[in-house]
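Shown here: the complex without one of its protein chains, the others still in place.
First chain written, first letter: the chains are A and B, and each begins at residue 1.
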Amino acid sequence: MEDLKANDKRSYIDNLIDFFRKRSIWMLHYCTGCGAVELPPSMTSRWDIERFGIVPMATPRQADVLLVTGYVSLKTLKRIIKIYEQMPEPKWVLAFGSCTVNGGIYWDSYNTITNLAEYIPVDITVSGCMPRPEAVIDALQTLMEMIQSGEGGAYKKYKENYEYYKKNQDRVLRKTAPILGSSETESIYQEKEGNYET
Amino acid sequence: MVEILLVPLITAFISDIFIKNKRLVWFLFLISNGYILYKLYSLYGKWDLTYILNTDYQIFGAKLSLGLSNNPLGWYFAFFSAVVTLVIAIFSIGFNTNSKGNVAPIWMLIIFANLGIFYAADWITFFMMWELMGWTSFFAITNGNTKALDGAKYYLALSLLGGSSMLIAILLLGAYTKTFIIITSAYRLIQLFNLAEGVFTTILLLFIMAFFIKSAIFPFYMWPSKVYAVGPEDYIAFMSSVMIKYGIYPMAIFIVPVIGNLQLPKIFNAGNWMQYFIGYLGALSAVVGTLLAMFQTDMKKLFAYSSVANMGYILLGFASMSIVGFEGSLFHVVNHIVLKAAIFLSLAAVVYRTGESEMHKLGGLVYKMPITFLTFLFGIIAAAGIPPLNGFGSKWMIIQALMEKKMVVLVISMVFASTGAFMYLFRALVSIFLGQLPERYKDVKEVPYTMSIPMIIMMGLMLLIGVVPGVVMKPLTIALDALGYKVDIATWTTLSSSFKNATIDLKIVFYMFAMGIVVAALMYLFGNKSETIPQHDNYTAGENPIEWGVDADKFNYSYSFYQPFKEMFDPLFERISIDRFFSSIGKNFEYISPTIQGLYKRGEGAVLLFSIGVLLFILGGWIL
Partner (left out) sequence: MIAAIRVFGYSLFAIFIGLLFMGIGRKIIARIQLRLGPPFYQAFLDVGKLFARKSITHNFVMDLGMIMSLAGLLSTMLFVPVAGHMAIKTSSNLILIIYLMAIGHLGMAMAAAASGNPNATIGVSRALTMMLGYEIPFFTVMLGLIIFNGTSSLELIAQSQAGGILNWNMVKFPLGFLAAEIALQAIMGEKPFDAMVAPAEIASGPMVELGGKYLGLAFLTHAVSIFVETGIMVNLFMGGASNVFTFVLKQFEIYLITILIEAVFPRFRIEQAVKFLWTVPMSIAVVQLAIILL
């Protein structure tokens, strides 16, 4: 209800900006799993997502949407979180395939997360194992519609519920600390630095 | 007239007596400097002032006299170098607050010798002042620092070589032209060309060798990098900006008029072989200096080679033998004095605060030293010859003159050097001031006011000369006019060459740049707001560099900045090394004669030897 009210107040400028955002989505594909292989066909001659103004970008600073293309291991999660936090707002996350929803075939792995949305806010999940390029394009178009209507604001959720996400992240990321030596990052830093000072 | 030299000398003695009382000494220092500047200013236009001290001596039939004269070009050099020297000296107060000794007497001596060189009317006075400057430099470089001795010895040896070749040239000149007065001897030397070409060429080459050694032109381009790397930074600022021009001044008043007035056959309708000789040496210094500067790791060495390259530009302007090129060269002298002083002052500030001159061990200092950064930025923009600041105008004039004379190889090497200049200048900016700040420099502060105010003055000077080149060009053209060159008196803001429609108005360039800034700033303000984040929050493909033991030093890309480019030149540098050639000569020399080596090791021995040599020469001349 409140969202609708907010929509009413959207000025002409806001609509224009959202139009720009919708028509120029730059993506950062974090090629984790097998989903990455679906992106080259979507970008090249056959499906050509550039006609919607969607192009791949090299760094999170330039990108609007983060594509997590498959299962996410714990070490990968750490990097994904860092990259996500480095993206300036507004930003969106597209999660590919069942791996990012329930772990997929890695559902009982000790080293893989099962639900990406617990750790960073996901705007759209694409179904399939793996999703076909059509599904990717469909998801991107849905994202465009969401942007135009002002719905795609999951990144705001991340700010509001930071404690929740942080708690979940810390819970699993503890496991990635090196076994030898201390588990605290601070001490790793000091130890490494000590080594290089000499 | 003569008081302009007496005042600094007397001040030097007085401040030597009261050396313990720092306040009094610096008060005296400023008073006498203010007087000198005022006096220089009032001497402007009075070109016929002379002061001659006649003696009864005659050497080879030439009458020996010691004289000073207000030569227009000498005034031009003296005034601008005095201004910059004063600024550097004030900087030096702050720089040396912590040291026990007092540098004021040495600075007064330097100012004395500096003015003496530019005011000398005859070769004997000139030579005395020249040598005084050489020795003062030797002691200023080594000033209580044993590490500096090697570099200083190298400088001393080259300096002596230059000094003796000049002495021989002066005596030959005296013997053949029967005069030691600089201007008169130039006229007579031109007549000598038709009578005795061999003697003429010998004299000219001996002089040129002496001047080239002082100005670090191509075959002698190593001493700046060796000396600057070890010397005290405040003095290095003086050396690199003012002292390196001592070879240019006699070139401008003596060599260029002589060569310009010769009737030699021209090659390719462009110039005679002497022009090409000077021009190619200039081009070689410009290119070699630029290439070597790119691959240095020590910032002082980098800018030493940059000075070599800039001396090359000046020679290229001389080689064009056209009035535009000549003006451009002399304009570049002042531009280089100002911009190199600014650069070295900011480097001195960096060394003062961090004690480090290796570029890859620095980084990110912009957070801590913004004024130093701005001075350095202004300096490199000026040195790169980018319009709103100085350095552009003179390079532009030199390039125009060379293009007009169709000296294509020379102008292409000039453009090569000045484009290469972007590379090394920018590399210094990145490595010293930008990038990550190492942990050990977290407590570095901006330099105190005594040092930052001179730097701000230098920034103002660079902008002033860049936008209103008339402040330099007007005195220069009036001086050249007084010397009898056919020049148009420059206007305040325009520069012109003899091409069709080739007059540029630097004021308009500045306005356009300002408008560009306004438009760009509007665009910037039009954008959504930005947030300042810490320097270490960088895109590293999701990794945390610290976890991998990558500290700021390793994170900065600054050690071998142009590695792929350098590899292209490696075969060349391995094959050709003039440095090795000289050091092999030095080695043989040391091997053959350990006694002379012993004398050189203790500075006094060399002084003694040299003084005896000079005395013998003069006595010999008198007996003859």
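Things to note:
We adopt the following convention: contacts are C-beta pairs under 8 Å (C-beta built on N, C-alpha and C of every residue); 3 or more make two chains touch, one makes a residue touch a chain.
These numbers were taken from a predicted model, which means no experiment stands behind them.
Screening B:Tyr44, B:Tyr57, B:Trp492 or B:Phe565 for touch with the missing chain picks out B:Phe565. Checked against the hidden chain, the listed residues B:Gly134, B:Gly385 or B:Pro469 yield one contact partner: B:Gly385. Interface residues of chain A with the unshown chain, by the touch rule above, are 16-17, 19-21, 23-24, 44-45, 48, 50-53, 57-59, 61-62, 64, 87-90.
What chain B contributes to its contact with the hidden chain is residues 364, 366-367, 373, 377, 381, 384-388, 392, 395-396, 399-400, 403, 406, 408, 411-412, 415-416, 419-420, 422-423, 426-427, 429-430, 434-436, 497, 499-505, 508-509, 511-513, 515-517, 519-521, 523-524, 526-541, 555-558, 561-562, 564-565, 567-568.
We adopt the following convention: only the chains that are shown with their structure count from here on.
Averaged C-alpha coordinates give centres for chain A and chain B that are 57 Å from one another. Across the interface of their complex, chain A is touched by residues 531, 537, 539, 541-544, 546-549, 551, 554 of chain B. Interface residues of chain A facing chain B in the complex, by the touch rule stated above, are 59-61, 78-80, 82-83, 86, 88, 185, 188-189, 192-193, 195-196.
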